[in-house]
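A single protein chain has been omitted from the complex, and every remaining protein chain is retained in its original position.
In order of appearance the chains are A, B and C, and numbering begins at 1 in each one.
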Amino acid sequence: MKKVVLAYSGGLDTSVAIQWLKDQGYAVVAVCLDVGEGKDLTHIKEKALTVGAVESYIIDAKDEFADDYALMSLQAHTWYEQKYPLVSALSRPLIAKKLVEIAEETGATAVAHGCTGKGNDQVRFEVSFNALNPDLEVLAPVREWAWSREEEIEYAKEKNIPIPIGLDSPFSIDQNLWGRANECGILENPWATPPEDAYDLTVSLENTPDVADTIEIEFVAGVPTTLNGKQYKLSEMILELNSLAGKHGVGRIDHIENRLVGIKSREVYEIPGAHTLLLAHKELEDLTLVKELAHFKPVVEKQLTELIYNGLWFSPLRDALQAFIKETQQYVNGTVRVKLFKGHAIVEGRKSPNSLYDEKLATYTKEDEFNHNSAVGFIELFGLPTKVNSIVNNNSKKVSN
Amino acid sequence: MKKVVLAYSGGLDTSVAIQWLKDQGYAVVAVCLDVGEGKDLTHIKEKALTVGAVESYIIDAKDEFADDYALMSLQAHTWYEQKYPLVSALSRPLIAKKLVEIAEETGATAVAHGCTGKGNDQVRFEVSFNALNPDLEVLAPVREWAWSREEEIEYAKEKNIPIPIGLDSPFSIDQNLWGRANECGILENPWATPPEDAYDLTVSLENTPDVADTIEIEFVAGVPTTLNGKQYKLSEMILELNSLAGKHGVGRIDHIENRLVGIKSREVYEIPGAHTLLLAHKELEDLTLVKELAHFKPVVEKQLTELIYNGLWFSPLRDALQAFIKETQQYVNGTVRVKLFKGHAIVEGRKSPNSLYDEKLATYTKEDEFNHNSAVGFIELFGLPTKVNSIVNNNSKKVSN
Amino acid sequence: MKKVVLAYSGGLDTSVAIQWLKDQGYAVVAVCLDVGEGKDLTHIKEKALTVGAVESYIIDAKDEFADDYALMSLQAHTWYEQKYPLVSALSRPLIAKKLVEIAEETGATAVAHGCTGKGNDQVRFEVSFNALNPDLEVLAPVREWAWSREEEIEYAKEKNIPIPIGLDSPFSIDQNLWGRANECGILENPWATPPEDAYDLTVSLENTPDVADTIEIEFVAGVPTTLNGKQYKLSEMILELNSLAGKHGVGRIDHIENRLVGIKSREVYEIPGAHTLLLAHKELEDLTLVKELAHFKPVVEKQLTELIYNGLWFSPLRDALQAFIKETQQYVNGTVRVKLFKGHAIVEGRKSPNSLYDEKLATYTKEDEFNHNSAVGFIELFGLPTKVNSIVNNNSKKVSN
Partner (left out) sequence: MKKVVLAYSGGLDTSVAIQWLKDQGYAVVAVCLDVGEGKDLTHIKEKALTVGAVESYIIDAKDEFADDYALMSLQAHTWYEQKYPLVSALSRPLIAKKLVEIAEETGATAVAHGCTGKGNDQVRFEVSFNALNPDLEVLAPVREWAWSREEEIEYAKEKNIPIPIGLDSPFSIDQNLWGRANECGILENPWATPPEDAYDLTVSLENTPDVADTIEIEFVAGVPTTLNGKQYKLSEMILELNSLAGKHGVGRIDHIENRLVGIKSREVYEIPGAHTLLLAHKELEDLTLVKELAHFKPVVEKQLTELIYNGLWFSPLRDALQAFIKETQQYVNGTVRVKLFKGHAIVEGRKSPNSLYDEKLATYTKEDEFNHNSAVGFIELFGLPTKVNSIVNNNSKKVSN
């Protein structure tokens, strides 16, 4: 009997998928990853077996997700379309990797995911599967059966698959420790204000405390290591900041985005911890990266962001981009002071042993060590192409006329 | 007698410069531009004559500044180092242009500015002068005399130049309708929180109203034309939004930036109107620009931003970049609803006759018109290079080992 | 009866397609464009009617192709993967445009092309059709019938469709005045040297003349206008240079390229005229474009090249990129002297009224007008970030240790 490893979430779609795959003649191995959704996943393991899986695994992948995926997002400032730093796009390659590992361990010949046919995640899963083990068959039961919600429920009832409560929620949610993504329902109208119940990790501005929290985050080689002087491993740092910054309403995003599959969609994200860390990290880079590096890194970041968004995590290009990013992080050491207040993570101060800000050069007091005369020669040569162009092409006429 | 046209601000430096230039044998024509500092400039015209100018002009350049400079910043999202959308860098080329025009009209053979030797503005002025009329001599009295503050005051007293009150302000400020820049004093310590008196256009978060203002801005071809249904010319729209958004504390920026002249400096900016307009404009582009355009425009924007920051406004490259930007704005029509609250300008809704968001394609309801089956072929070809790479280079081994 | 407009070449595939479309119930309007293949196309018009078309058109589109498509390739230096300046990718959007025009004029409800399912051209056609008139049905008979060559010939015989002689040629060729593309046969082995009969427009190096031809090309605003002092319209200039430069073996390209549809393929191109014009045009830009423009234009060029290659000619992004390019060409005036010899188009001299090369600045003779002292200040500020970085980060240790 052919064996398939399925990315299992415990929800209706993937529960039905277990049965449906059985109908197609597969033994189903259910795998559920904990990447920091903040839910208790233990019952999910049981549920998979109940609805027909032959094996069921729960994998705590929070640390691997934080260290290898969220950290890359942090250090590379992966703001897709300048708006949100990737959420689902970061977890999909890791889930794919674990599925492939389990397929290879359990002798499965296929892997499966529960995505529909119009999202980005199907692409991310399938390209990752192909990258990691092109010999595995890839199945996409939800996309293939193409049932309406009613047909799916009918099938579930017939097969004794429990129907989750709250199935009538208008929203479609994906969450990991780096953030929470929400779409569907009223959000599909881009003129509509997202309703308060679309949010979960963040308090509404109207209900945030009237007193700020000011925190200090220390970075070592681009990795946040301590919060208010206390050591954290990265996954727990992020979760702690989700809580701290979420309380102040930090990190709501409302985005009309371009999907890889050719449509625009409207998504609502919450990223309290990621927002705080990303701003703090950027400030430390502003202090410590030399100008030409600071001005080119965004080009690499944009490419890496789009690559990850598009599901090409397991690409040689990602390795090369990541090698660039890693090389830059040796300078990103120091401490950032952040005020969390009314939806803001305001960086109020930053200091670093690698600081390239030189008060003696920058000051306008008599401590000034900058050589003002150098400017004359600098401007002459810096402006020389413009001057020659002007003489030749008579730009002066343009002004007069 | 040689005649020089001086960019005059009414402050101590340029007042002293008038006398100093007279000492060097120049007749001085003082020119002061109103680019929306929000100050009464009429007395400045008189003061220039009092301290020794032979002619004095006040030019209301608010509309030209708004329409030709601030609008370019708005449409091109000119966030320098992803942090601030240019303030002084936008007004310098316009001031230079007016000075050159007046020099040509009055028969002056020289132009002069009051910048020191370590800032960006000296470069912007001088490169612009050279671009517009390379025959004009360029003078930089403040850079040349290299006096300490005390020496300058001594000279001023000797020459009966009035010493402004408030000269002991620690800050150095430049302002126009697009924003206000502040540096020096305590700000020179990047670990120090900017004090409240460093700000002028924005209310502190602690003192903002507890009730939001929600506004609607309509754009036509990328130009904001109405605010809450009322027509505004652009300069007045920006000023009105400075007031409205400033009241809610919107648009404070604290930035460690890389100057053109090779140092890092710390600046504090306030851009309440610009912040609001930039966010609204971007949201409308997210709705109306086709994906490949939305993904390349930031490359052009970055180049344009650095070009303007570096003082190369009057460059053929600016013309070409601007031609690109202008071509894109035909699609940017529609209305954006913005909630001003607690330092935020939150875009809550956006609509457009050019909206490329198609609810029938994006929806997960049964109205769905997206062809889910197309994804299979799409993923197969999109992922084909990755798959071939995997087969050839045995990436699968990486996972297993 | 439904009417379809078919891109007709006179070859077997599209002849069979006429019949096949008839079988599906369509009246077929055949359209053949002359974009400079250098073949006599008059008999093709007849042939279409003979094999079953209800209407047949031959359109001389050489000038439109030269002025609107080849010229963009020339001015934007559209070297795909730094190797070849696009050939088929330039003609496909024009053919699509003409088909849509004729469909609208003749009341057709569908358009059709003869491409297979693994090339780029199917994408270029279909995306262009959708861009120009999304209401038209798009048909791809060759892709759809999926016959082997033998099955196709059998069908042709059955339907009395004449089988062209030379059908056993191993090569698959597409040609227009900008160049000739060849694939298939022995070329499919990337280790194999392309055989001499893969080429048609160029003489082999071994058989080129031992005496060079030296020509002068004059450009006005980036458009080549005269050759050796004689005025040419662009289409004829290109054809004349194909002949002149082809005789000297100029412009052979052998390329392993990445197709849009996910595979690498090996193609052989011949572009004698394009090669000569592209080199000459670049040299004139080297002389006339100001540095910052010369250094950013390639970024725009790369984007435009990939956009066109990928079939997105009718994209708002192309309009914007083209606006950039057009703005730059006002400076590209002057004359280039080119030696055609042994497969080379060697630019030996260039001159321009817009030349920014200033002999008085560049010279090392006593005519030198460059201010050598300016360099001291320039280097000090240009190198300041590096110096501060060194002091802070102790790079000096790296050398010593």
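Everything that follows uses one rule, which is that a residue touches a chain if its C-beta (ideal position, glycine included) is under 8 Å from a C-beta of that chain, and two chains touch if they have at least 3 such contacts.
In this text the structure is predicted, and so the values were computed from the model without any measurement.
Of the candidate positions A:Leu312, A:Val336, A:Leu361 or A:Val376, contact with the unshown chain belongs to A:Leu312.
Check C:Glu137, C:Asp213, C:Glu236 or C:Glu306 against the missing chain and you find that the one touching it is C:Glu306.
Checked against the full complex, the one of C:Lys3, C:Lys159, C:Lys247 or C:Arg337 touching the unshown chain is C:Arg337.
One chain is missing from the display, and on chain C it is touched by residues 81-83, 97, 100-101, 104, 116-118, 122-123, 126-127, 130-135, 143, 146, 148, 172, 183-184, 188-194, 205, 254-258, 260-266, 282-283, 286-287, 291, 294-295, 298-299, 302, 306, 311-312, 314-316, 337, 341-344, 346-351, 355-359, 361-366, 368, 370-376, 378-379, 382-383, 386-387, 389-391, 393, 395-396, 398-400. In the full complex, chain A makes contact with the omitted chain through residues 258, 261-263, 289-290, 292-293, 296-297, 299-300, 303, 307, 312, 315-317, 319-321, 323-328, 331, 380-385, 388. Within chain B, the residues in touch with the undisplayed chain are 290-292, 331, 354-356, 358, 361, 371, 373-378, 380-382, 384-386, 388-389, 392-393.
Methods note: only the chains that are shown with their structure count from here on.
Of all residue numbers used at the contact between chain A and chain C, over half are used by both chains, marking a mostly same-residue interface.
Remark: chain A and chain B have CA centroids separated by 30 Å (rounded to whole angstrom).
The set of chain A residues touching two or more other chains comprises 291, 355-356, 358, 361, 371, 373-376, 378, 382, 386, 389, 393.
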